[in-house]
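Sending over a structure as structure tokens; questions will come in a sec.
Here the complex is missing a single protein chain, while all its other protein chains stay put.
The block that comes next holds subunit A.
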Amino acid sequence: MNPLLAPAVLTAAPGETREFLSPAGVEIVFVLVGLVTLGAGILCVTSRQLVHAALYLVVALGGLAVHYLLLTAEFIAWVQVLIYLGSVVVLLLFGLMLTRAPIGPSPDADSRNRPVALAVAVLAAATLVTLVADAFRTTWIELDTPHGRSGDIGASLFRHWVLPFELLSVILLAALVGAIVISRKRGPAPAEEEQR
């Protein structure tokens, strides 16, 4: 168990005195980190500086990792930190670098259909939040016993989900080879093709 999780679990709701408007400690932490995550996400999609957008994405994904920890899914949290924050964002930064993204603010980061996008996003958010809040108004997650310990996840992964896991490794290999093939520089065609 990691140190972030321990106080959150200890101060969780005891079970009978829970109310919607009397949040326990874990819920307060969740809401605060959620505000940070949501703010970073909004800044990520609205920032005009491309590298800043990638770094805001780091904050948002890191906040999601904290949420996984608060939901006692520690293995997923560390996988999120390792893969999302460690590799995906680095790949994105490399992509920005290789497409010669400007360092300062780029005025054409947003396209012309921005009001339409805003309307669609607000409508989607309103619909989803209304639906979800109405559907799960009286539902509580019991966090007293952790549910996502690494041992359990590993046993489940390699006992019940081993075939999709192997399939996923094949997919990753195919994606890697495909990325190399696509992004390989095409030189003068005949010589390189003969070498291949």
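Everything that follows uses one rule, which is that contacts are C-beta pairs under 8 Å (C-beta built on N, C-alpha and C of every residue); 3 or more make two chains touch, one makes a residue touch a chain; residues count from 1.
By our rule, contacts and distances are computed from a predicted model.
Colleague: Missing chain's UniProt protein name, "Phenylacetate-CoA oxygenase subunit PaaC", "NADH-quinone oxidoreductase subunit K", "Molybdopterin synthase sulfur carrier subunit" or "RNA polymerase sigma-70 factor (ECF subfamily)"?
Modeller: Hidden chain, UniProt protein name: "NADH-quinone oxidoreductase subunit K".
Colleague: List the subunit A residues touching the unshown chain?
Modeller: Residues of subunit A in touch with the missing chain: 12-13, 18, 20, 23-24, 26-27, 30-31, 34, 37-38, 41-42, 44-45, 50, 53-54, 57, 60-61, 64, 67-68, 70-73, 75-76, 79-80, 83-84, 87-88, 91-92, 94-96, 98-99, 101, 106, 108-114, 116-118, 120-122, 124-125, 128-129, 132-133, 136-137, 139-143, 147-148, 152-153, 156-157, 160-161, 164-165, 168, 171-172, 175-176, 178-183, 185-186, 189, 193.
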